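In what follows, a single structure is set out as structure tokens and then discussed.
Of the protein chains in this complex, all but one are displayed in their positions.
Then we have subunit A:
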Amino acid sequence: MSSPSSQSRKRDPPTPVSEDPLSPPSQRSRAHDTSTELQPMPTSPAMDTAAQDVSLFSSPMAPRSVLQSEVDASSPLMYGTPSSRVEGTPRSGIRGTPARQRADLGSVRKAPQVDMHSEPPSGDAVAGSEQGAGQRLVIWGTDVNVGTCKEKFQRFLQQFTDPNSREEENAGLDLNEPLYMQKLDEISVVGEPVLNVNCSHIQTFDADLYRQLICYPQEVIPTFDMAVNELFFDRFPDSVLEHQIQVRPYSALKTRNMRALNPEDIDQLITISGMVIRTSQLIPEMQEAFFRCQVCAFNTRVEVDRGRIAEPAVCRNCNTTHSMALVHNRSAFSDKQMIKLQESPEDMPAGQTPHTTVVYAHNDLVDKVQPGDRINITGIYRAAPMRLNPRQSQVKSVYKTHIDVIHFRKTDEKRLHGLDEDGEQKLFTKERVAMLKELAAKPDVYERLSSALAPSIYEHEDIKKGILLQLFGGTRKDFTQTGRGNFRAEINILLCGDPGTSKSQLLQYVYNLVPRGQYTSGKGSSAVGLTAYVMKDPETRQLVLQTGALVLSDNGICCIDEFDKMSDNTRSVLHEVMEQQTLSIAKAGIICQLNARTSVLAAANPVESQWNPKKTTIENIQLPHTLLSRFDLIFLMLDPQDEAYDRRLAHHLVSLYYQSEEQIEEEYLDMAMLKDYIAFARTSVHPRLSEEASQALIEAYVDMRKIGSGRGMVSAYPRQLESLIRLAEAHAKVRFSSKVESIDVEEAKRLHREALKQSATDPRTGFVDISILTTGMSATARKRKEEVAQALIKLIQSKGKTPAMKYQQLFDDLRGQSEAAITKDMFDEALRALADEDYLTVTGKTVRLL
């Protein structure tokens, strides 16, 4: 129950006028009205029939004359009998539980209302109602027979099982038992009188019932309500519910994109997806006005009809004219909220602007969604003529459309609670899945996919393979129990190299390929732009947290161009994101930790515009090693400078300019296929290490460690092992394999080695030296530094006991003494090292011994 006012009870139908004036307002009826053209509260014939039908099946029923009274019209969903208001006594059973009007089904039909109890106006309007036989009776204007419909639905509830269910709502339920009976059990325990029914279940169970539900939701859903309540109170006669159970169907298979809605869908059950862009304040809508005579204190109630109140001119009790005054806080109101829904960007054809639709939420669905939420809504599509002026009945020829929502389903809800991966519920048709699987079965799928990646960029096969693995990502592991927290599954990649080697283009391509990608440039982004910032919402004047690129690309890829141009301040944000995958924020009183499980694909240019092969990676791009060590793969994109390559490159480029689109299409997998392939693998393949693969990984790691140990340096850290595991898992995902096998490990090893060879080779020795990346300095460089310091000490000692020396003099002396060239930097560094050892201090231009 979201709001107090939704606690509504049914008023005693036969005695509408004599409502006890002392009863609290909350006990009064809250009928719900939705549209301007409302009939005096849902008097859809369906309801009457429904009520009448009850009389046919369940015994105690008021005589028809009562039903036909104006009161009946006000409570069409009154399954109960006049005795439904049993104040003070323990409520139980179907009759004790108050029914609650369903504003979402409120009638706006313009069709002439045929009262089933009066004589049918013309022959064809009501099929077979004359017979009065329950079996032949249908609701006017439809082919729905209430009895059959109810029976079918009860059978559905009792029998339907879905052994292959993957819905998270069904977690913890026995899949071989009737699904909805278990849900009824749940209702009896939890006490939330709402039964969500998946329409696709109904469809598999009974296609005809499904068709009726879609076409005549306004008639069929109340029937379902009735059916489920009978069933429920049969089973749990003693349970106490706030109101009778309401059935909320969802995901009508005829799910439409907002663009596809057309006049044919009016008054049908539809499911559309979109994003909430605006929610209105709660609108209290008057359902029933309460009037009191100023003279004799006589009370009367007036139903709100089409948004207007027929004010009683004469008091019925004392016959005074114009004595009735409206008493606001005794009138009945219902909750209503207007929600604007915008087409989600994925559904839109290129080059068009998104459509919006107005949605009305009623009662407890009010305030269920916030602007920015991605939701699927199921509801009834309505159209009402626009009125020119509320005081006149003239209408325009244009209709206003809206959707009365029955069921909300947030599509991105789960992302907040981790453990997801299938956040985007991308549905694939069976054929598509078969096609993807067929592709996966091909032995060269890995090569195929990598060559399909950014076909306009030439060669760089290993880099494309690396990025491909990044797109698939590893398997997410949770070690929270053992205190280690989540293991990162995302693969981070850094591309560095000469300008003009189409790094940015590659980034752009990746950004366009993944559904949740972000593209930023290091030059233009600030720390807050990447993380989150607090701003004042112009509408509510409240502080709200606006998320930045890293948070927005949760579960996607954040592409950062010109990584080297980023300020240190900004870059430091990335430390947490790239290993812990979270973002901690403490600003303007908002302290929180956001998930940022994003892969980072960064591109950096060398400091001296051209890559200097004589320098290490760190020296070339001047990035802190703490950050570099967080990248799983660091690739260099250099000009290979070899003739055969040039020729192929030239051919490739020239063909870009003259080949037609179709020719290109033939050569490569298209982008849509690649997208689907990745989405499918990410959602449905979760490979685990096999025994054999773990052995191979251990060996690989030990080997890596061994290489360095011979030369007295560390050549691999646990981080490298983790990288290897991630890469191997990603490769298994590419194959749609649920097990990581040794070929995956082989490829991971190869790719890792290739990347290392490029980025961690010590230019002085030619060896691969991992410490370049982890400590920022190669082992030889470190050794060299020590040597200079030693030489300096020697020099100073040889000078005897001079407490102070000229800086420049010392530098020149050292240069003269040493065989190797000593740069000023090296000299400074040596001085600093000695200063750290408290051997000397440097003040300005003099060096003092301590």
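Definition applied: a residue touches a chain if its C-beta (ideal position, glycine included) is under 8 Å from a C-beta of that chain, and two chains touch if they have at least 3 such contacts; residues count from 1.
What we mean here is this: contacts and distances are computed from a predicted model.
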Handout entry: Undisplayed chain, where the name is taken from the UniProt record, one of "Mini-chromosome maintenance complex-binding protein", "Integrator complex subunit 11", "tRNA-guanine(15) transglycosylase-like domain-containing protein" or "Ribonuclease P/MRP protein subunit POP5"
Key = "Mini-chromosome maintenance complex-binding protein"
Completion exercise
Of A:211, A:400 or A:719, the residue that touches the missing chain is A:400
Fill in the blank from the handout: Touch with the missing chain holds, among A:647, A:706 or A:750, for A:647
Handout entry: Contact partner of the left-out chain, one of A:508, A:626 or A:846
Key = A:508
Exercise for the section: Have a look at A:194, A:215 or A:277 and name the one touching the chain we're not showing. Expected result: A:277
Practice task
Can you list, in ascending order, the subunit A residues touching the missing chain?
Solution key: 35-36, 110-112, 259, 262-263, 266, 275, 277-278, 280, 283, 285, 307, 338, 340, 342, 345, 348-358, 371-372, 383, 385, 388-391, 393-402, 454-456, 458, 498, 500-502, 504-505, 508-509, 512, 521, 524, 539, 639, 641, 643, 646-647, 649-651, 653-658, 661, 664, 671
